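Shown here: the complex without one of its protein chains, the others still in place.
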Amino acid sequence: MLEYDIVIVGGGGAGLYAALWAAENTILKVAVITKVYPTRSHTGAAEGGINAVLTHSVGDSPEAHAYDTVKGSDFLADQDAVDIMCKMGAAVIYDIAHRGVPFSRRPDGRIAQRPFGGASFPRTCYAADKTGFYILQTLYEQCLKNNVTFLNEWFLLSIIHNGERVEGITAWDVRNGGVHLIKTKAVILATGGHARVYWNRTSNALGNTGDGTAAVLRAGLPLKDMEFIQFHPTGLAKTGILVTEGARGEGGYLRNKDGERFMKRYAPEKMELAPRDIVARAIQTEIDEGRGCGPNGDYICLDLTHLGEKRINERLPQTREHAILYEGVDPVKEPIPIAPTAHYSMGGIDTDKLGRTPIKGLYAAGECACISVHGANRLGGNSLLDVLVYGRLTALEAVKYADDAPETNPSFAKVKDDEKRILELMEASGKEKMPQLRRELGEVMMKHFGVFREESSMKEGLEKLYEIKERAKEVKVYDTSKKFNTDLISVLEFLNLVELAPAIAIPAVERRESRGSHARKDYPERDDKNFLKHSVIKLGEDGSYQLSWKPVVITKFPPEERKY
Amino acid sequence: MIKIGFYQGCCFQGQDAHMFETMKETFKKLDVELELLEETTCCGGNTIDEENRKLSYAINARNIALAEARGLDMLVSCNTCYMVIAKAKRALDTDEELREEINNLLREEGLEYKGTSRIYHLLDFFRDAVGYEKIRKAVKRPLKGWKVAAYYGCHVLYPKEIAIDNSDNPSSLQEILKALGAEVIDDYEHKDACCGYHSFFTDKSMTLKKLNRILGSVKKMGADIVATPCPLCFKSFDIYQLNMEKPPMVPSSFLPELMAYAFGIDKETSGLAHHLVKVEKD
Partner (left out) sequence: METVKLQVFRYDPEKDAAPYYKEYEVPVEGTLLNALLYIKDNLDPTLAFRAFCRSEVCGSCSMKVNGKTKLACKTPMKELVETWKGKPLRIDPLSHMNVIKDLVVDIDKPIEKMKTLIPWLVPDPRVVPTDPMHESIIYPEEMKAYRDQIHCMLCFSCYSACEAVEDNSRYRGPFAFSRAYRFQVDRRDIETAKEKRIRYAISGGLWSCVQCQKCLYVCPKGVKPAEDIQNLRGQSVKKGFTDKPGARKLKHFVDWIYATGQINRLYLPEEVYGNKEAREKLTKAYQEMGVEVWEVPKPTKGLMKFRDIYLEILSKENKALELDFSHVRKIDKMVSDIFKADICTIVDRAHERGESAKGLIGKLKELLGGK
């Protein structure tokens, strides 16, 4: 058994920032467990930037940022949490800049900011088009500097709690094999999102499988607003790999097969810089109505050619590289084929405005958490901010809690359970093949719970998800070795997705309105009277999904129509 | 007849000065006239960069400008000189500010770097400008029965921006050796290994370990001789080999020497007779 005071699960932006703040503010024993080496986490793929009102942001204010965020969220975000996040913006930006993040600078040496979708001021700080990458690398450097303990390549299995407080976790040591009990007073989950549930059409890394979120679900604890999945408007047509919003921020045009800048029909004022959900729906509509490009009319063109080679190389080097490598198109010469791609999970582990779950000592931060600061739709540039603000806040909360909390006494029973579960997987029938079933899962999710949704289709989809969940019991792990068993990990990740899929589908069916990323053809309007509320879903004792609702915190900004 | 500016570097100086005459004669047999760019200086050997990189760029802007002033492309026969000059050319061609700054200095000498001359290394010169067929035709004394290990060294293959062949799977050297009638040995791991030449004066132990590995595997493959298109690799093999505790005594040759010999030039003039590790084969 391993013993710590605070265990942080996940080594991405939220996990590392939490580790850093915990390490610098306590003498407690802190460890980060992460299924991939920290610098490989998906924060590294965040390109565009991070929103914050800085001291030199003329005319802008944290309040304006909060308003844009709340409006962007289609008024589903909790305004007390949004307030905290927006007010902390400058503090986290300056902190990470002081630690070495190479933010792009204005000629006067101050941090540069650019316009981003849904923002009323240019407040997105950026470091070329690799903001998340540089933040991740810098935080890792700083963790090394502070001698943070890392359990690299360990996979979270279960969360142990006694209904009141957290006692520990179990995890699989990927490198050597074996289930381990980790005793701890506090756990910060920073395990990232679950958009991989749309397996075939997502911008996410292979491992964004909602491991922490699924563990919370299995622990009988609530998830919130799971129906809200953000589709990024610009995923490369062939792979779903992301083209940053920065490409439009820099002045890129979206064109349909007639060469028309169609955004003028959807958001005449903001055009290409309208919030993501609106742009994604516009693109999907163009494709659905036969105005898509290419032989199958299944994509739209993102045109950067007018920006010129110099500007593209300077501001969007990675975009150019990816377009050439994965799409075979040089954006200097031709437009990039793009289509919406599942990108971000607004929903996740239900926490309060400080990242606390209903279980004492258990926190969640970053994409796995639903605080909720993004509500029904996240603004570009707000996820890195969320990651840092809540990484830091949960660390401070965990330190405060673990300082006084008595020793825990987690039972070994969970270890036995998990060992049994793994053994069963290795001895399963193998009647179903995981990769095939995983593809099916992705197809069902995209077809029935994609950019546009509709009752009968979703109900059909939900049935299919239950069916997949049944069939998943026949999935077998073929690799029986202990060391670096990637077959086992892939299956465990897949099973996490299978468990999470209905948790997305059920509230999606029940939310009979359109709000943010949740766009229903049968209920095209927002319905504040009935649905200005969070969906909360958890597993009952019998393993059934139980849906309930809870109110949204509204302080300063009363709901209004969301127009751009 | 192709006329090309020949950059001598340090390798055709001192005890190797006679090699230029041999090169000239050898190239004549391929209808190539070498014009010695006598005002050129040492490329800085990839060492002057440690002093200051701009100095390296300036020195080589000047070297290239001397070829340009004659309206000639430039042939560089040493891997390192080639790499250093080609890197400088790349920097000058892509950085207008740098080019202007350096040209301001060169103007005092009546020179200007324009970027009009192509920089050739031996291998791409033979492939692109001369052609393997022409080499084949010039052969008077085919290297029949010579088992020659093809060894590239690093600075013609790396970095990618200046590589003169497919860096992963190069073929130009083998083609030339085949044209000379030799039996080519190239199926060994170390044909792009570092010869250790440059580390002899920074960390000598590295050189000796590398020579041991390269020459050891070449010997195991049954090679009579190693052929390299780089005079520095050749020196590492021929001279530094003797610093090894148990030198495997594998003979080596600078590619133009073998060409000269195959073209009918005698062993003495070709340079093959002047090696410290004797070339017994004939």
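We call the chains A and B, going by the order they appear; numbering starts again at 1 in every chain.
We take it that contacts are C-beta pairs under 8 Å (C-beta built on N, C-alpha and C of every residue); 3 or more make two chains touch, one makes a residue touch a chain.
Nothing here was measured: the structure is a model prediction, and the numbers come from that model.
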Thinking of the whole complex, not just what is shown, which of B:G5, B:G44, B:P229 or B:P251 touches the missing chain? B:G44
Considering the whole complex, which of B:E96, B:E133 or B:D168 touches the chain not shown? B:D168
For the chain not shown, which residue from A:S120, A:N409 or A:S481 touches it across the whole complex? A:S481
Absent-chain interface residues of subunit A come out as 36-37, 39-42, 44-45, 54-56, 90-91, 94-95, 97-100, 102-111, 130, 133-134, 137-138, 141-142, 144-145, 152, 175, 205-207, 239, 241-242, 318, 321-322, 325-326, 434-435, 477-479, 481-487, 490
Write the list of subunit B residues that the hidden chain touches. 10, 12-15, 17-18, 20-21, 38-42, 44-55, 58-59, 62, 83, 105-106, 108-109, 154-155, 157-160, 163, 166-169, 189, 193-194, 196, 198-199, 201-206, 209-210, 239, 273-274, 276
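By our rule, only the chains that are shown with their structure count from here on.
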Distance from the CA centroid of subunit A to that of subunit B, rounded to the nearest Å? 54
